[in-house]
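Yeah, one chain of the complex is gone here, protein chain that is, but the others are all in their spots.
Chain naming follows the written order as A and B, and within any one chain the residues start at number 1.
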Amino acid sequence: MAKLVLAPTVLVMLVCFYGSAMWTVYISMTRSFLLPTYAFAGGAQYARLFHTARWQVAYGNMFLFGVLDIVGTLLLGTLLAVLLDRQVRFEGVFRTIMLYPLSISFIVTGLTWQWVLSPTIGVQHFVNGLGWTDFVFDWITRPDRAIYTLVFAGIWHQSGLIMAIMLAGLRGVDREIWRAIRVDGIPAWRAYLHIILPMLRPLIVTCIVLIAIAVVKSYDLVVAMTNGGPGFSSDLPGKFVVDFEFERANIGQASAGATVMLGSVLAIVAPYLYFELSRKNR
Amino acid sequence: MSAASAQARIGRIGLYTLLVWTCLFFSIPLLVVIATSLKTSDEVRAFSIFSLPASPSFSAWVKAWFAACTGLNCGGVHVGFLNSVRILIPSVIMSVFAGSVTGYALSHWRVRGANVVMLFLLLGAFIPYQVILYPLVKMFSTIGIYSSLPCIIAVHVLFGLPVMSLLFRNFYAGLPEELVKAARIDGAGFWRIFIWVMLPMSVNILIVATILQTTGIWNDYLLGLIFAGRDNMPMTVQLNAISTTSTGVIEYNVNTAAALLTALPPLLIYFASGRYFVRGITAGAVKG
Partner (left out) sequence: MSAVSVCGLSKSFGLLRVLRDIDLPVEAGEFTVLLGPSGCGKSTLLNAIAGLEDIDGGTIEIGGIDVTQHEPSKRGIAMVFQSYALYPTMSVRGNLSFGLRVKSTPKREVARRIEWASRLLQIDELLDRKPSQLSGGQRQRVAIGRALVQQAKVFLFDEPLSNLDAKLRTEMRVELKRLHKELGATIIYVTHDQIEAMTLATRIAVMRGGRIEQYAAPDTLYEQPETLFVAGFVGSPSMNFLPGELVGGAMRTVRFGAAMLPLNGYAFRDALSARDVVIGIRPEHISLAQDAAAEAAIDAETLFMEPMGADTLGWFQCGEHRLAARLSPQVARGIGGRVRLSFAMDQISLFDPESEARL
């Protein structure tokens, strides 16, 4: 009976997920344009893809945004977790405030930050109004800076998740280790840096993987915040693929982009799973 | 001695200061949006998002709900709200059910290759939507239900399957084996054990799963955009359309009100459920 129940799940997974993925990968190696054809074309789509200016920007942005987002959320989230680990009063209140961004859509986050960072109504306008008329903060409208605004919004949205995960990890540390630290006379900050956080290395790796995958998949945030603009300076592969698939109707290019995305995810996940499994077996 | 305790006091003050600053960082964007939504239409011309409303009113909220415009259509976000609800309820029920049954089957019944299935599910959870969107569109077109309510519900159930199955599987694996064994000796079969033994013990995880799915499905944009069909666009899609319509004066008060209305359901669930919400997001993270 159990097998019967599992069968549809397995079937659906195989067909819809893996079958689709393989189809996409295959199409990326054909000469498809508006409609899929099966005429093999080798790496031609990829060659075109990587010569497309928009893709180059998007792909580069993925790494830039990714690294900054990961480092930012990790640092802020870990710092907050460490602070809350110090037995503060009103911990519940602090946690509630730090986690609520996770409950709202990336669309709302994107729009909110678009409004806050807008030079015409947001921060710049406000500071100008206070008297500092020379103050400029128009990153969201500058092609060379727009991508960084996405980092702000990303960190704002996701630090809470890292905080929750790391706090759970910190709470799981054996209390006797803390007693030994006190008897040894080690100050708290050094204890966290040299003893406690290194103990949580596997958890940190998990956090990095989670954020990294979210970065690769990013779509909603880009659409709401900058819509890839100005121009396509803040584009990301996730948006590029969807645009090319449905608006510009270039299936071949879209599939190539999607396959690159898939490859990126695999490049992150495969070593992670290997790392996790070998850790379990040791 | 007092030097040490004075140092400790300064340390604590510094700690609380940092925490308060961080809370400001997290809350100011929301507060600003709320403040803007309470402004009247005149205040919205050439204004600063950081200023407080002169005479707070809910007129923008009313307008957003009933009369906000996406392009030429001015029906208000209540249309999107109803659509989101119609998408949400069946999707959540079905994906939670599917996940729990799958998780149950994988945990307590010695199925050959269960580990392989779990690995498949785990990897499946990582695959970006964009990789399989187009083939899915083609599949649904072939069946004939593309761009409709059943389509989007099926898509949500599909994408929820990996995470839900793994969530339930990990939970059920933590329950004692003896329960199922005793029930089987008593003669109960797969479904009976599920309904009478497993489900009663699953209240906590069901709440967690429901919250996780509700938040995820309500906040979804991309899948709704592609699969729901023109008449079923969820609230998030409508919200983005409203906010990017740039004809004439941008009515920020209406846009912010619409954003808040869209964010309100999952936000309320969040405030009400606290612990369960945290369990949901961390369980989704700490897999395997």
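By our rule, contacts are C-beta pairs under 8 Å (C-beta built on N, C-alpha and C of every residue); 3 or more make two chains touch, one makes a residue touch a chain.
Worth saying up front: this structure is predicted, and the values here are computed from it rather than measured.
Of A:71, A:127 or A:199, it is A:199 that touches the chain left out of the display. When the full complex is taken into account, the listed residue touching the unshown chain is A:187, out of A:8, A:60 or A:187. Across the interface with the omitted chain, chain A contributes residues 174, 176-177, 179-180, 182-187, 190, 194-195, 198-199, 201.
In this section, only the chains that are shown with their structure count from here on.
For the pair chain A and chain B, the distance between mean C-alpha positions equals 17 Å. The residues of chain B lying in touch with chain A in their complex are 15-16, 18-19, 22-23, 25-30, 32-33, 36, 47-51, 98, 101-102, 105-106, 109, 111, 117, 120-124, 126-136, 139, 158, 161-162, 165, 189-191, 215, 218-222, 226, 236, 239-240, 243-244, 252, 255-256, 259, 262-263, 266-267, 269-271, 274, 277-278, 281-282, 285-286, 288.
Touching chain B in their complex are the following residues of chain A: 1-3, 5-6, 9-10, 12-14, 16-21, 23-24, 76, 79-80, 83-84, 86, 88, 92, 94-108, 111-113, 115-116, 118, 121-123, 125-126, 129, 156, 160-161, 164-165, 168, 203, 206-207, 210, 213, 216-217, 219-220, 223-224, 227, 237-238, 241-242, 245-246, 251, 254-255, 257-259, 261-262, 265, 269, 273, 276.
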